[in-house]
Every structure is written in structure tokens, then in C-alpha cells.
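Since the structure comes first, as C-alpha cells, the remarks are kept for the end.
With one protein chain held back, the other chains of the complex are shown just where they sit.
Chain lettering (A, B and C) follows the sequence in which the chains are written, and residue indices restart at 1 in each chain.
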């Protein structure tokens, strides 16, 4: 394991500290917690809280800022934060108009946020929760825990954030978030695994000519192991899967996100984007906006995910609404 | 070599295409070239052109946008672009007020930009050139080719870009760029080498417990090979070297950049930032602003560089001036 | 019979096992999860022991409540709320008992096992810690007296039974059929909890 860290057991605390110090104009670290919160909340707004395990940077703290999240709760690496921490975040951002929790669909995240919500309600705070489940690599059925939440979560942050900033009610913000969740799908792949610092060993092994298709953002193996093919073939495979799952067809309009998993050079992400763009144009799907970069990572995993958000007039307006979050400016 | 590419000989062209498609609102690819240029230039402005080999993304195209560069010339991986391409960029952005070329100090870049400047002048365009040489790992003496240009170049783009956007003359923009160059210093380190796609093999080999101090941004070995120490020790070593070289002392004010080399998780960059911040505070050096992320990379190299820019009222105002470049919003 | 002191012993032994097996639990979680279960357990039970050392307790229920709250606020992930809930239910079931006998413990462990299933919306056969807690409770209820040796054996077999299961809950479920052939990490940490309990029971 090669990492630029101090004690592997303290990476999360060390990071939260260095992160808050990098953005003292915009952020504070809520005392005694690992919650990163806007320094000044927009008055009378519905509160927006997200979070999850660390190791996905810039998610979620990078999305804390005017026009997006009000607070992000940072858990240990790949480990959902605990209810008491989430509760502190909720209390820090509630202004009496209620708080929406944006949660990625993992058992740990769902349980901890749920419990925090219950605690907050017992203190008289109105709390609603939405669960993001954009990863189509996982089959959604009554017999499973459903699809995972991955990079599409960032679009949900943006949509809900804009809606809240515009003064919408908790119900309206929740509805906007749910609409985004309905219309966003992602799929990822990896060339290399990643190493949880305190585990010290990579999460799986791949040969020089192998890749994993359908990986999540926690160093899990994917759904299929294959020989590496060309950027074009991989981009086309993932995009086609998404198009099918979202039932997109000619005339539909989408926002595109090509997300690096942590160690992928931007050069490769842009090459992938060229092929995604080409395929969408071929299928006569309009590209409203394209985002290429690192939005939801998995430590130093090499690989990428593609996300498509089907947009309509409302979502386009919310996507374009100003955001001051350092990891997603609009 | 594990990469998400098509033909290794075509990565640059594939990338430029995917890049331009990702930002069609802001950019065009100048026909028949690998020049990425602002779609609409601000009227009557001094033109600003930079560029260099590819593999450093988001540099330089990510800095093309209102308030920063007008055009970036993209060369083959780690290979300076050719004079004819640079000339096209100069011609695309000149509005009669002259063009400033911002060049990183490498023999190849200097020669090609110099020749392009001569060609442009023979066509009646006023051209000036500044050479960025912020890398203190390389000794600057009369017997060497001088320090290299690395991440500090981004600050020079920002300063010159703001000055030009404010309507300054070619001489004034050049003076602002030179002031930034005078006051910016960087130093980097790596945990892993990188692989030029068409070379197919990593540029050097490091053992599991080794790192290179003083690396450049082209997969070169550094000035010193060492056992990996803690994030804190490394951050302190690099920062102290810079402080000394820049002769910074209590009361001085700086902008800080912690730049990832391509494969470093943001988590690690933030941990490093915590220590840089701590050390500067200890030395009573004021931190005006902090930038953490990937600004000037070296393909999939793992590692980071630290850059300090000593700021005064003018530089602070120019740093804060609005920029719409996707990789450096202000 | 369980007393405040024995609960403290129980937690100490559990913690020792979690520390010793931190790497092993993490390895199990690397195979079918996200490589953090050993880290989570080692952090959680270390904090439990720290907490218990700093306080004085009059009854079993209170000490178990502190165990629950510490796990809840220090573990995170899926296992944190689940173990937190288990110990909270156990604590509640034993409220007011000065001496905890076999029957009390049966009722308490049953409440805990139900708590896990309720929180996790899970049942047996899904390749989770439930596959240890439920068989242990069933067996315990069927015993006439405290049988420490038997407890360890039953828990161990239950843990091992998860190897051949296909996961339908937790992260391992993403792997579908590929989850078969690996022991569930949470079942293993649950086994350590019961093994440690067996060692302190008198």
C-alpha cells in the first residue's frame, strides 16, 4: 500500500481537518463532529444533508455550498457515518423548515440516516429522506436490496440544492430530488482495485489485461470480469446499458457525467466522453450538458462511470441554477 | 500498461475531440489543429495563449475561458506542440492588441513557442512571451537550463487572464504575468511513475516503500529517492524548501495550491493541506486562499506538488477576478 | 448467570478477539463486501471497553445500554446500527434484573435477534449475522441450563453455515451467486461475541 497519509486509522479525521482549512470562507467543521457545514446558511431555507463513508471525495463535502448541500457528514473510509453525527448535521442546518436527507442506497447508510431522522423527529425537527439508487450494474428486484447509489447522487444534490435555494418547501424539494432519482442511471468499470488505508491490502486482484465491469464505489468486485477492450467499446457498452434501462429514445434530452474513480487521468475520461457523445448523437439523444471529472470516487481506483440524467425544462433550470460548491460550480 | 484508450498513438487527438465536445458552450477546436479556443473572445482584449504537451490535464485547455486563457495548444503526450499549431492559436485570438504566450520552461516548449512567435511577428502580430519556472527541485544557475515550469503555471494563467480581461495592454499583462512568475514556487513528489501510452512502460520503478522527491510533470525521476515517510513529514519538507527559496517570513501572505499528480485520492491531498496550513500558521504566514485538487498532472502518476504564490493587493484582486474556465472558477 | 462484572469481562474478551482478528474480518469483508468490517469492529469494541472502564455500573441493563450506545455512535456502516440495536434490546429486556439467569438471557437474546431482523429487514438464510443470532437463540431456549461449551459450538456452526449461502442482504448481495463460498464477516464477528460470552458464563 502506497499512500500519503499519517496513521492509517486517522485518515478521515486528518482529511476533514485539511478539507475545512482549505475552504474556511465557505465551511465550518461542526465542533466535536465530522460534519462539514456551510458557514452561513441561506435564510429560511429547507436544510439539505448528505454524507456517507469517506473515500469518495469530493463527495460529499465538495458539494456543500450555496445552491447545493448545507452539510455533509463524513464517515470512516467506506463506512456510513453514525446516527449521532448525522443528527448534529441535521440540527446545524434546520431553520424550522425541515431537513431533507439525501442517502445513497446501502444498508449502512440507510440504517444510520434513518435512525438519525428518528432522533431528529423526536427533537421536533421535520425530516424527510430520499434514497439514490442509480447504479444499474445491480439488479433491482424484490429479492435484493436494490440498486446502489453512485455518481448520479451528485445530480440529485444539484437538483435538490437548487430547489431548496429557490425557497421551495420540504415536500417540493423532496419531490424534485425524487424526480432526479427517477431519471438518473449510472454504470461503472475499473482497471484496478483500491486499498482501504486501515486494511492495507487491495480489495481484489486484476491481471494486466483484465477489467471489471459493473463495479461500485467501495472497491467491490464488479458484475463481470473481462479482457480490457478499447475506450470506445467500453464507453458504448456502458452507455447502451444505461440507455436501455432508462428507456431513452430519439428526441430525449440528457445531462452526461463521465466520472473518474480516483486514479484515472482526465485524458482518458475525455476520450470516453468523445465516444459517449458520438453514440448519443447517433441515437439522436440531445446532450444538454456534459460534466467530465472526478465527482464520486473510490480512493485510488482506476476506472470511470457514466451517468445519464434525463432532463426536462424543470431539471434543466435547476441544473443551471447558481451553485458555489467547490466541486460543482454552476 | 492499463489504460482506457483506443490506439495509443492517437490518444491526444481522441482526447481533444472528447474535450471540446464536453464544453461546446465555451470552446471550439480550431479546424485542422489541436488548438482549443474560446468560442467568443472578449472584445478588444490582449490575447492569451498557453499550451504544451498533453498528459497534464486539466492543463492547459481547462484554463481556457473568460477571465483566463483564450486558447490552449495541445501537443502529443509530454511533447511540446509545434510552431505551426501555436501560430494558429495566436492568429485565432489576436484582435490587434497583441498576444502573450505563457510557456513552461522546457527546451522543447521554449523553442517551439519562440519559433511560433517569430512566425506570428512576420505576419504582423505583436507577440510577447513569458517563461514560467516555478519548480525549485531544479537548481537555477548559469550552467543549467533553469527551473522547470509546473503547477505554478496555473496561477500565472489566472493572474494574466484577469489582467487581460480587465483591458490591460500587452505590456501590462506581461508585467503582471512576470510578477506572478517572480513570486511563485513549487515542489513535487511521487509515489509511482507514469506510463506514456505509446511508450507502454512506466518511466521508472519505485519499491513499495520508496518515493521520489523533486519530480517534474513528465514522469522524470526526481532529485532524491527516499523511504516513504508520513504525509506530515513530506508536506513539511516540501513547504519548508519553498519558504526558504521564496524567502517568505512572518507577515507575508500567500495563496496555496496542493496539486494532485493524477492518481492521488483527494483524501490524501486534503491531509497534506492540513499540514501545509499548520506549518504556515506556525510561521505566521497568512493564507489568503487555498486550492486543492488536480491542476497540473502527469498522467496517472501518484503524488502531489505544493505551490505557494506570494500575494499583494494587486495579485489578490487578480486572483479573485471572475473566471469561467472549467478547471479554475473564480 | 450474568453480572455487571461478567458483562465487562464479556466485552473485554470480545474486544480482544476483534483486535486479534481485525485483519481476518477485513479480509472476509474484502471478499464479499467493502473491506471495513474488521476496522469497524476493532474501533467499536475498543471504544466499548474504554467506555466501560471509565464508568461504574449498578446493574446489567445499564452497562449493556452503554455498550449499545457506544457501538451505535462509533461503528457506523451496517453493523453499527445492527449491533447497537441488538445490545439495546438486550439491555431493555434485562431492565430491573439484579441477577440474570438463563431464562432472562434467553428472552434478552431473542429480543436482540428480533431487533437485528427488524432493523435490517432481514431473516435467516440471507447470509448475514442473523444466521448466527437466530440459531443461537433457538438452541439456547431449548437448553435446560447454561451450557457454555455448547454455545460456542452452535455459534461456530452457524457462522460456518453462511459459507454456502447466497447473500440477499448486505453488500454481499450485489455479488449474487458469487457470494457463495465465503463466510459472512458479520456472522464471524457475531461468533466472536458468543464465543466470548460462553467463556464468561458461569
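Convention: contacts are C-beta pairs under 8 Å (C-beta built on N, C-alpha and C of every residue); 3 or more make two chains touch, one makes a residue touch a chain.
Computed from a prediction, not measured in an experiment: that's the story for all the values here.
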| item | value |
| --- | --- |
| Chains on display which the left-out chain touches in the complete complex | B |
| From B:172, B:198 or B:245, residue that would touch the chain that is not displayed | B:198 |
| Among B:79, B:97, B:129 or B:230, residue touching the chain not depicted | B:79 |
| Those residues of chain B which, in the complete complex, touch the missing chain | 9, 53, 75-85, 106-108, 111-112, 115, 138-139, 143-145, 148, 196, 198-201, 203-204, 216, 218-221, 223 |
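Here is the rule we go by: only the chains that are shown with their structure count from here on.
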| item | value |
| --- | --- |
| Most remote chain, CA-based centroid, reference being chain C | B |
| Central subunit by CA centre of mass proxy | A |
| Chain A and chain B: spacing of chain centres that average the CA atoms, whole Å | 29 |
| Distance from chain C to chain B - Cα centre to Cα centre, in angstrom | 54 |
| Inter-centroid spacing, chain C versus chain A (mean Cα positions, whole Å) | 32 |
